[in-house]
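With one protein chain withheld, the remaining protein chains of the complex are depicted in position.
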Amino acid sequence: MDPTLALHVVKNGLLIGGIYGGVALGLSLIFGVMRIINFAHGSMLMVAMYLAWGLWAGLGLHPYIGAIITVPALFGLGYLVQACIISHLFRREKAFVVEPLSALLLTAGVFLVMDNLVLMIFGPDVRAVSIDLAYANFFLGDIPINIPRFIAFVSAIGVAGVLSWWLKTSDMGRAIRATAQNRDAATMVGINVPLVYNITFGLGTAILGLFGALLVPFFSVTPTLGLAFGIKSFVVVVLGGIGSIWGCVVGGIVLGLFEAFASQFVTATSAQIFSFGLFVVILLVRPSGLLGKA
Amino acid sequence: MTQPLLKVDRISKRFGGNQAVKETSFHVNKGEILGLIGPNGAGKTTAFNMIAGYLESDTGDVVFEGVSIKGRKPWDICKAGIGRTFQLSKPFGDLSVRENIMVGGFARSADRKRIASRADEVVDFLDMKDVAEMDALDLTAFDRRKLELGRALATEPKLLLMDEVVAGATPSEATEMVELVKKIRDTGVSILIVEHVMHVIMNLSDRVIVLDFGNLIADGNPHEVVNDPDVMKAYFGEKYVQQSA
Partner (left out) sequence: MFGSATTLERALILIVAAFLVFLPSIVRDPYHIHTATMIVYFSFMAASWNFVCGYVGQLSLGHSVFSGVAGYVTVLMFTQMGLSPWIGMLFGGFFAAVLSLAIGFPTFRLKGPYFTLTTIAFAEIMRIWFENTDNFIGIPLKGSEGLVVPLVGDSFWAFQFNEKLPYYYIALALLAIIVIATAIMERSKLGYYLKAIRGDRDGAEALGINPTKYSLIALSISAFFTGIGGAFFAQFFRYINPERNMGIDLSIDMAIMSIIGGQGTVLGPILGSFILHPIAEVARTSLGGSFLGLHLVIYGAVLALTVLYFPQGIIVPLRKLLARISGGDVK
């Protein structure tokens, strides 16, 4: 491969990879704290994208300004899904641990409802935001870098940084980390574990609110977009090691680079085969992820 | 002396930086009840898992009836004639007590009739007739333990490895269990038992071995072993031994 092309491929891989990492952050956080795999993760990103699109199409709001609405909206959505639906599972099991498959099935139900409600409301058509920024580039040496993608990439790193700083220093962050480590002990020292769960879930999905707004300028949205993003997020989380925030960013970049290089040799759709293949290989060979302990 | 039923020869297991069991050797004779004791973290369960095929020893060999079984899978070791119970007994749900025991029977035969009648024998042996048709998940903790024992017996073992059989049991249940274990031995099954409750071990064992931090520190009849200074030290610390000396 000639060096200029290789550099382009690396750039594309890095940019999209960082975004994958950012999208997967919430999934990793929720799994790390609650031991739940949220099957509806990608669908929630899809909902955020529709919301950002709607705000642009209906009110003329630039998606970046729309984020002021999509982030709290998605926080609310996640909070409610956890508080009204998933929490019943915790109550039934009479403990703060649930059988992982029940949680997966329950969120699969949420996934079906969400995807198809959006399909009923908006139909199967592709929706896209068209703003001038979508095609704006700046140059790093000779390489053009697409500005909205770059903003999304930088935001992913930024969110990861803020999230890990917040988890370390704030009271709620400490409560979340304590709950992740040992929920029984957390209960005993007076941490309101159900509240921690609601907030964790809300936070995890609020990040999707942000990325929904950041993605729509260069990514058109359909009601079935969620599953593909959801599965990619699982891949990223498994690559990076479950529950690890920086692992998530690294995992995203690995997946992004892998896809970018693969798509040099086969069509973009076939390149997905390689991402799934990578996922299977990692799960079978090193289930704790690239950065996790063996 | 005839050849021992089970010969454990210099087995070791290291988990990362932690040497759980170190070059430990012991043997189980035919027809005896051998008690394996030691403080928490002494490597008792690890040693068990190496015999039963759940872990493979880093060194040495495990020989059962003159044949090496090291590195064999748990199901093969069961078929070779070693049964085991776990610290935590989980009955198989959606199967009755009797059907749980039948699961063990399939290891020896494909004949359902034979397995069913064998399961009935085991139910009688365990004195569990009243609960035989109950869903196994509805059993009390102690009955779960007995059921687990029954499942292992249905595989017709020559050697039974028992892990903490009276943990959490009431005194009368513990007595019942002690009688049961003796009864099992009387049917010709040899037993290796790990137990925390001292008087149970003293009552049951023909011989006791003591593991401490992966090392075998004593081997002998129960009363000798508990008075051994090394054993006292392992259980109560250096100071206690000096004071009482």
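For clarity, chains are labelled A and B in written order, and residue numbers in each chain start from 1.
Everything below uses one rule, namely that contacts are C-beta pairs under 8 Å (C-beta built on N, C-alpha and C of every residue); 3 or more make two chains touch, one makes a residue touch a chain.
Since the model is a prediction, treat every value here as computed from it, not as a measurement.
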| item | value |
| --- | --- |
| Of A:6, A:113, A:143 or A:162, the one touching the omitted chain in the full complex | A:113 |
| Residue in contact with the excluded chain [from B:26, B:64 or B:86] | B:86 |
| Which residue of A:6, A:105, A:143 or A:185 touches the chain not shown here | A:105 |
| Touching residues on subunit A - with respect to the absent chain | 37, 85, 88-89, 92, 100-102, 104-106, 108-117, 119-120, 123-124, 223, 227, 231, 234, 238, 267, 269-270, 272-273, 276-277, 279-280, 283-284, 287 |
| For subunit B, the residues touching the chain missing from this view | 52-54, 73-75, 78-79, 83-86, 89-96, 99, 102-104, 106-107, 110, 133, 135, 148, 151-152, 154-155 |
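Assume only the chains that are shown with their structure count from here on.
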| item | value |
| --- | --- |
| Approximate Å spacing (C-alpha centroids) for the pair subunit A, subunit B | 48 |
